[in-house]
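Selected chains from the complex are presented in situ; the others are not included.
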Amino acid sequence: MHELLERTIKEASDYFQNFLIHEYSNKSALHKIDGRVKLVSTVVFVVLAVSTFSLSKVITILLFLLVISAIAGLNMKRMFERIWLFTLFSFIVVLPLSVYNPLYGVIFTLRVAASLIAVQMLIMTTSFADLCSSLRYFKVPKTFVSALWIAYRYAILMFRELFAILLARESRRVAKGSHMDLWRKGGEAVGLFFLRSFERAERVQLAIEARGGNVVEYRGKIKKLDLIYSTIVGFTAFWWVII
Amino acid sequence: MHIPDGYLDLPIAGILYILSLVVLGYSIYRLRDEKFTPLFGIVAAAIFAAQMLNWPIPGGTSAHFVGGALAGILLGPYAGSLAMAVVLTIQCLVFADGGITALGANVWNMAVINVFLGYYAYRAFERFGKSAASFIAGWIGITLAAIFAGIEIGLSTSFGYGLSVTVPVMGLWHGILGIVEGTITAGVVSYIASSRPDILEEKAAPGKTALAVIAAMIVVSPLFAYAAELVGYSEPLENAAEMLGLSENPIYEGLLPDYTVPGIDPYTGTLIAGIVGTVIVLALGYVMARYARTT
Amino acid sequence: MGDNLKTIEAENVSYRYPDGSVGVRDVNLEVYSGDRIGLIGANGSGKSTLILLLSGLIKPTEGRVKIFGKEPDKKNVEEIRRRIGVVFQNPDDFLFNPTVRDELLYVPRQLEWSDEELERVLKAYAKMFRIEHITDKPPFRLSGGEKKKVEIASVLIYNPEVLLLDEPTAYVDGKTRRQIMETLKSFDGTIIVATHELDVAKKLIDKVVLLNLDHKIEAVGGKELLHDIELLERVGVL
């Protein structure tokens, strides 16, 4: 049991540390689009998706989003992996109602699915640094964006530390421990982990200061590609209205 | 407890955005000259990690450790609410956990109500001991935050359940989960009290007026949400479309004269419109993908 | 040599990190009991990855690693951990106990050594590495070299048969380095050591595994490889 727990935490920390850093082995067309444009588009898409209960509108937006993602070259399998859970979850949440009104259940779930796809199109193609500088561009206060940045950075740091600790424990586990150990030592281990991450963060903070403190600013111009994408978004909104 | 996109009606989501922005804006204003400490980053990161464990509850949203009270106790209400807001934003923008349109509501529940309430509960009961105080703070913070979340989705027509279901479901589940939350909060606070007591020193509290205003806002927020729901009962975009007369007189009749050919029913018309639209998006997308390859 | 003496065996082993980066590629290697192998290669050539693979701590994405004749699995993992000691390159990734004392005694306690025995080895190793004065400090509050010393001591202390050492002499001062070298020379098990310090390698090893920048094995041979300037320059070591 305790080994299973440890293994689960290890896998989870590995997963999150990998997830948090967006890595692009295959870049899609969406990767090249300006973060600001993508951020606005996402909001537009989500608002379109959640402000109607008309089946045709919901299906239109869902279909368009899928088409755009697929043709832009996003990995659709990964997209599906990332949205199915929350979609299913929403389906379950309204399941009792769907018994009386199946159409409601379907539309509700599809609305959620469409919003999730819209958000994933942003997440899968935009680095966090890009997101932060886009938020700055839209006049989100500097304090907030720096705070975002710091929290994100330290989250990665903590998952990394956690993973390292668990691998190290494994390298020296020469006997099966007892379950009692987990309870006796578990609390202490969590506290220690917190302290250790905290002191590591203090040192990283020194490194940040050594190089001039926190900065998140935007540079870069809107390109022609961004205009093409904006046209697609505009067209989607237009078709949503008229259908 | 994260409300996803699609659960809230937009007017309610909008009003909660405004309320959250006011409180958060004030917090940021109060923090403007302060540097972020590593503690801020680590508390935010730890809460972020702890929140990743969650499970769905039918009739509500989901249940998980929230940590608002802990953030309030460790960082003070201002930095605490900022830390929570930041965590929620990252979850929304990196994990798609909690919706973009619902972010305002999520911040309101978990970064404002939970943090401020948790913080004051802790202060109020501190004289009975740090552990007891932080347990109560953790429990009451998450439970009330959940009840507010229940009110918000219950008022929304998009979410098929009414208040009579959502509030008890959210409140009850989190009241139970709150025991775990309280225990963890108490555990962390007492560990820190013993190993790094400097971290727990008195945090700057808001002035009396600010506090009264924030408290009043929390209390009346359900009324605001209710009012917003009444005003914008049907969906704004659909309203706009209706106002332009689009629904009765669809533009695609002009674009697609075939549609008016007698004998084709409205469903087929919609279907054709869907296909045509998809083809156009496909074409535009193709142009984009081609162009992207050349740059 | 008989098959029974093979300590570790890698067959067509490749490892890709989750992000797709190649760690090592197509490694075939046989380690016999008593070998003293130096893993030599430029930065990023795959030495640390190979150490983790050979210890069974990470699984190859292709090929297989056999340790003491078996692929590591749930049943034999504790035995493998008991018989193989791994020193990580970065001590921060290695130390996780609340104090240096707990760190040193982490494995001995699991082996249920008697209290006197625990005290005895603790004292001996703390003295050897001159860390007596810091046994009550948490390891993450030590200087870089102190961490490395604690790391090495906590592996040597339980006397594993096979030592996998990743840069054992980085960050440590001259005196400690001499101490480590002596201890390793008088160690009578199998040693695999990854290092950039060729003079350390020359003194310690009798077999060289040279990795190139393509993450493959470029050459395997005796110590004389370390004098082949042209070869070393080609793989970016010199």
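Note that the chains take the letters A, B and C in the order they are written out, and that residue 1 is the start of every chain.
Here is the rule we use: a contact is a pair of C-beta atoms (placed from the backbone, for glycine too) under 8 Å apart; a residue touches a chain by one contact, two chains touch by 3 or more.
The shown structure was predicted, so the numbers you read here are calculated from the model rather than taken from an experiment.
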Open item on the list: Write the complex's composition as a formula over the displayed labels, counting all copies in the file.
Closed with: A x1, B x1, C x2
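Just so we're on the same page, only the chains that are shown with their structure count from here on.
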Task: Chain contact topology (line, ring, star, complete or other) - done: line
- [ ] Calculate how many whole Å lie between the centre of chain A and the centre of chain B, each centre taken as the average of the chain's C-alpha atoms.
- [x] 15
Open item on the list: As a quick test, compute the distance in whole Å between the mean CA positions of chain A and chain C.
Closed with: 37
Open item on the list: Could you pull out the residues of chain B that touch at least 2 other chains?
Closed with: none
Open item on the list: Which positions in chain A are in touch with at least two other chains?
Closed with: 195
Task: Residues of chain C touching chain A in the complex - done: 18-20, 55, 57, 77-78, 81-82, 86, 88, 92-96, 98, 106-107, 110-112, 138, 140-141, 154-155, 158
Task: Footprint of chain B on chain A - complex, ascending - done: 12, 16, 19-20, 28-29, 32, 42-43, 46-54, 56, 59-60, 63-64, 67-68, 71-73, 82-83, 86, 89-90, 92-97, 101, 104, 108, 111-112, 115-116, 119-120, 122-123, 128, 131, 141, 143-144, 146-148, 150-155, 157-159, 187, 190-191, 194-195, 197-198, 201-202, 204-205, 214, 223-225, 228-229, 231-232, 235-236, 239, 241-243
TODO: Write out the stretch or stretches of chain B touching chain A in their complex.
DONE: 4-8, 10, 24-25, 28, 31-32, 36-42, 44-46, 48-49, 52, 56-62, 82-83, 85-87, 89-90, 92-97, 99-101, 158-161, 187-188, 191-192, 195-196, 235-238, 240-241, 246, 250-252, 270, 273-274, 277-278, 280-282, 284-289, 291-293, 295
